[in-house]
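There's a structure below that I have some questions on.
What you see is the complex with one protein chain gone and the rest in place.
We just call them A and B in the order they show up, numbering each chain from 1.
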Amino acid sequence: MNNLGLIISALVIGLGLLWLLIRSLKGKEVERRVIFLFIGLSVSVPLLFNITFSEKATPIVRAVFDKIESLPPGSKVLISFDYGPSMAPEVEPMSDIILRHCMIKNHRVYLMGLWATGQSLSASAVDKIIKAEFPDKINGLDYVNIGYKAGNQGVLNVIITDFRKMYATDVDGVDLDSLPIFDGIKSLKDMNLLVSVGGGFPGIKEWVLFAADPGHIPLAGGCAAVSAPLLYPYYPRQILGLLGGIKGAAEYESALMKKYPELTDMPIPGIRMMGPQTLAHMVIMAFIVIGNLSFFFAGRKKQP
Amino acid sequence: MNGSRRLSLIILAAVLVVFVVSWILHTTGFQGDGAGTWLSVRDGFLVTLAAFLTLAIFSFLYKDNPYYKFAEHLFVGVSAAYWMCVGFWSTFVGNFIPRVSHTLSDFFQVPYKGFNVFYFVPLILGIMLLLRLSSKVGWISRWALAFIVGTTAGLNLIRYLRTDFITQVSNTFVPLLVDWKGIGPFFSDLSLSASGQFMLTLSNWVIFIGVFSGLIYFFFSKEHKGLFGTASRVGIWVLMITFGASFGYTVMGRVSLLVGRLTFLFQDWLGLIN
Partner (left out) sequence: MKHKLLIGCCLLLLPLLAPAWAQEAPVADTTTDSTAAMQAPAPVTDLTARDKENDHGHGIVLEWTPSVDDDGGLNNVFGYVIQRAESPDGPFEERGRVPIGAGGYDDIGSKERESDGFMPDYVDYYYLVRTLTVDEAVYTDSDIIGPVQSYGQWFNTGRIPVLFFVIGFMILTMYFITKARGGAKLFVRRLAGIEAVDEAIGRATEMGKPILYVLGLGTASDIATIASFTILGRVAKKVAEYQTGLIVPCYDPIVMTVAQETVRTSYMDAGRPDSYSDDMVYFVTQSQFAYVAAVNGTMLRELPATNIYMGKFFAESLILAETGALAGSIQISGTDEIAQIPFFVVACDYTLIGEELYAASAYLGREPVLLGSLKAQDYAKAAVIILAVIGFITINFDWGGFKQLFQVLD
């Protein structure tokens, strides 16, 4: 962790919050742009000074890690990219780290998406992770990208019984039957693990409703923070684990680095983003405290 | 020329200068074989444009201005066109064409899957929906809408009832005392990981009370008075704590998006971080 950066952040933001507190207690209005400036600073400074904190995987994230770790090499893992560029900063670190873990474990990975934008993001993940870091992996043998099909949960309704009714080829137009990775694969029920990464509709809920629960297939999820509370009721019986927001991604990255210390050079966007997250949250908490203090003080002043 | 107009022109000039300088720097800054080629010109333009649009949207935080309006309208127009194209290529060409015409499948270069007359049914229903636009025959769209609503309801009834109701009801059958092994092991793990007996027992009690009181809160057939009212108040407290947690999660999500954008600006555009 960059101690100088932490000290500078603490000084700048701390002094600013003190000024804010004094001003609020005096009853003076605080311009909303000042609030924006605080948030901007609390996010920018940790980014510029590379402030990071150590992470520890919580049980809900650990469950996903342990599942992928415990599957024997050659297991079939399907990863669905159910998000768009608007959610990518939060969700892409999850898809990247899970894909990387699967490649390390030599699992066979099937990439698809229920979102149209998911197809290009899965292709980008293939280039960024598989081709760049695992050049020995062969398309069609170790991994395959079958892309996007329109139909939302209707797609799941079909591929739970037969892949080929929905997907005739992969994204490159190669017939699925000619791909060794699809030998013996008829439907989602042949998968050892399903992973849905996303945060909207269709998303993890639809995977639970239309694939994992009826097909009794293990399902793990990675979702945007806004969707996470809605998915906790499904844990642990209907989804085996959940990466909630960028914190989930950071925890998974730390778990992977602890298990494989040789991966010190791997990109850790999740852990890097937790520095700005932490500072921004602390600033927001300070705002809440300051706001409540000034409210109660103002109330007491008004009393005769 | 009055002051505000002069200021606007100065700002516009400054923006254009920064844009051009950034474009040139990014174009010439690309290393390797790509430097100075069309690819680096294009990529330099795209990075600069993305940075410009990001800052234009952020400028709304100060106040509404033409740059924000430009970026917003550009986004609306491009996204409308994008989704129209995606809809055409994925739904019409991806799902419909391969099932009805070999010639069209060859034209659009999609694998022909064999003629299936049933695929004309959604086509007809779609046309019926569009008839809504006509005041004379707009009533026909109600039949298509009724089909959609009925099919969706029927398809979802079993799924939702099974996953969101029956399974959830059985998931609330949790022991109120987990694996009693003696007083020591009971308090052995007080961490938030909740793997110890005490934390598991506590979480089961929270589930029990939360589900019970939450259901009572949403009970509309009885006035919330007396013991029932107390249970209802506990329910609303549970709900509000949940909403607070959800709010906090959402704040984290929004801050993540801000971090993502700032990472792009600092890393890809300005090169200040690796």
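Simple rule for what comes next: a residue touches a chain if its C-beta (ideal position, glycine included) is under 8 Å from a C-beta of that chain, and two chains touch if they have at least 3 such contacts.
It should be emphasised that the depicted structure is a prediction, and the values quoted were computed from it without experimental measurement.
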Which of B:79, B:116 or B:230 contacts the chain that the document leaves out: B:79
Among B:107, B:143 or B:219, the residue in touch with the chain that has been omitted: B:219
Interface with the unshown chain - residue positions in chain A: 162, 186, 214-216, 226-227, 229-230
Residues of chain B in contact with the chain not shown: 72, 75-76, 79-80, 132, 141, 145, 148-149, 152, 157-158, 161-162, 165-167, 169-170, 172-177, 208, 211-212, 215-216, 218-224, 239-240, 243-244, 246-247, 250
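Methods note: only the chains that are shown with their structure count from here on.
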Contact footprint of chain B on chain A as seen in their complex: 33, 36, 39, 43-44, 47-48, 50, 58-59, 86-90, 116, 148-151, 157, 168-169, 173, 175, 199, 208-210, 213-214, 224-226, 228-229, 233-234, 237-238, 244-247, 269, 273, 276-277, 280-281, 284
Residue ranges of chain B touching chain A (in the complex, touch as defined): 61-62, 83, 86-87, 90-91, 94-95, 98, 109, 111, 113, 155-156, 159-160, 162-164, 167-168, 171, 192-195, 242, 245-246, 248-253, 255-263, 266, 272-273
